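Excluded from the complex is one protein chain; the other protein chains are retained at their positions.
The block that comes next holds subunit A.
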Amino acid sequence: MDEIKDRLLKPSKATKQDQRGRMISYLSIGLIAILVISILYFIATRGLSMFFNDGIKVSDFLFKTDWNPGKKLVGALPMIVTSFGVTLLAALIATPFAIAVALFMTEFAPKRGARFLQVVIELLVGIPSVIYGLIGLAVVVPAMRIMYGGTGFGILAGAVVLFVMVLPTITSLTVDALKAVPSHYRQASLALGATRWQTIYKVILRAATPGILTAVVFGMARAFGEALAVQMVIGNAAMLPHNLVSPSATLTSQLTMGIGNTIMGTLPNNALWSLALLLLIMALVFNILVKLIARKGRIK
């Protein structure tokens, strides 16, 4: 009798497993939270120290165009403009292609064709960015030089390289968005006598719009943060771009170029950390944008 009572009152093996599992997941969450917070703290303190310790105005940093931290000139506008330039241009070129490929994969292609394309896209995702950069340096830059003169380095070369890099991201997310459109939408539209094209244009794409926009924003986030490949083809001149084929510099390319040549704690180093902080804030903005699109764009 007592034995049974004992067994019933004590936690069973399954309960203990349960607790242990919860413990492990809480520990992991805690660790990641600490990691994220310390990264944010680290970048924020470093990135802000230029404004507090060296007496640089935030407005100077954001809106002036002279970048020469060794001489206390830290106008980051050229980098900000160029970063947005390559990002928007790459997304602009990539989106139509991505939607076309995704439509083909979900609406037209036989199963085998879709699977083949899937493999190709996954392959594109897996290629390291340094290889994209090398190809850009060996093929895209000389092509730009022949077509437009000058050195060939610039926003256009950067956008072309980024186009190839963000295409798979946008495509695969668009595929997901199109697949999520319920099949009875398609059936209903076809039953009403709509052609395939009308169904795609008026029903499927409309229903998938928030998903596609999310895909584009994710692609842009990737393009914005890409450093190595862009640095190899952008030309790295910290000045406002005159046109699409004049050398310029992005936030990330300036970071990778400068970080090895600066001393921790000096102004040139802090200026780079401020660029990093700007990148971090932009990543946050992209995330919020994705959340907003997902919430507002739902079909009613």
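In the analysis below, contacts are C-beta pairs under 8 Å (C-beta built on N, C-alpha and C of every residue); 3 or more make two chains touch, one makes a residue touch a chain; residues count from 1.
The rule we apply is simple: contacts and distances are computed from a predicted model.
> Can you match the unshown chain of the complex to its UniProt protein name from these: "ABC transporter permease", "Phosphate-binding protein", "Anti-sigma factor antagonist" or "Circadian clock KaiB family protein"?
In UniProt, the chain that is not shown appears as "Phosphate-binding protein".
> Which of A:Met50, A:Val140 or A:Ala238 sits in contact with the chain that's absent?
Result: among the candidates, A:Ala238 touches the missing chain.
> Check each of A:Gly113, A:Pro128 or A:Pro142 against the chain that is not shown and name the one that touches it.
Per the contact definition at the top, the residue touching the missing chain is A:Pro142.
> To test your reading of the contact rule: which positions on subunit A touch the chain that is missing from view?
68-71, 137, 142, 145, 150-153, 231, 235-239, 247, 249, 256-266, 268-269
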